[in-house]
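Take a look at the structure set out below.
A single protein chain has been removed from this complex, and every other one stays in its place.
Take a look at chain A:
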Amino acid sequence: MDLAVIIQVLDSSIRLSTPLLLACLAGLFSERAGIFDIGLEGKMLISAFASAAFAFTTGNVWIGLMAGIGASLALSAIHGLASITFRGNQLISGVALNFLASGLTVLIAQNWFKQGGRTPTIPEEQRFQDITLPFADALRDVPVFGPIYSDLISGHSALAYIAFLMVPLTWWVLFRTRFGLRLRAVGEAPDAVDTAGVSVIGLRFAAVGTCGVLCGIAGAYLATSLQAGFVKEMTAGRGYIALAALIFAKWRPWYALMACLLFGFLQAVALRFQNIRLGDFVIPVQLMEALPYILTVVILAGFVGKAIPPRAGGEPYVKER
């Protein structure tokens, strides 16, 4: 296998990791604050639709991105209302939102564009363009480093760079700022936050809102950068894989990056090597496609060790003493 193939696979890993990473960090904000969010999938999906629809209609991909974030935030608001304000079950609320997004996107898309529940293909120039980093062309001929810089690091869309910059930013917010301290505290011991005179509800809504914004970017990336428009169920379980990555990462930003790169890599491998021949036996393509999911299960079951979720996760806060 030569360097070019390896770089191709790694490049595709980065592209496939980006939505996972955004969703995973989204889940991290929410779950660190004690709100479990199984609805990452739904939020990404509705954002994918909204961003594609608006990017196509207005011809401006940034308006599409804003629409995606807005749609995702709307679902976040419902989740917050159900699980924070009304102290409902967070899993049920999340699952309901996934169903809602799944049905709503196709319904609106069909009514709006009449193309069988999808949006029309967005022309190249109305999508997020790949950005060529400075000197990418000049350095291309430098051995080893050149191709890595020019083909692997350079040439992704703005959203992908945002996703990867979100990792150190998330770490910094979480561990170096007052907001981060309070956010982590409210996921561990909301009663301590409450008695310290800080609003538990306010903090949790802030966390759920942050989650909504990040899921919105993830969805927009899917529909306006990775692909050229919305198709039915285009998130294909990425929200759940992001959740798995979050557990694998033990709710920590740098680990989340590693986990998402790994899952992205597995998906890239499955795409690139579809029919592997082992002697007389050909590994069927279905197995390769299932591989990331199978490995997700195996990794989660066997290699995570003891992942301790935020202690107050999943439980609505009821004032008592």
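Quick note on the criterion: contacts are C-beta pairs under 8 Å (C-beta built on N, C-alpha and C of every residue); 3 or more make two chains touch, one makes a residue touch a chain; residues count from 1.
Everything that follows uses one rule, which is that contacts and distances are computed from a predicted model.
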item	value
Complex member absent from the view - protein name from UniProt, among "Ribose import ATP-binding protein RbsA", "NADH-quinone oxidoreductase subunit D", "Cbb3-type cytochrome c oxidase subunit II" or "Diguanylate cyclase"	"Ribose import ATP-binding protein RbsA"
Options A:20, A:65 or A:185, residue touching the unrepresented chain	A:185
Full-complex contact with the absent chain, from A:10, A:193 or A:223	A:193
Residue numbers in chain A that touch the chain omitted from display	175-182, 184-185, 188-189, 191-198, 311, 319, 321
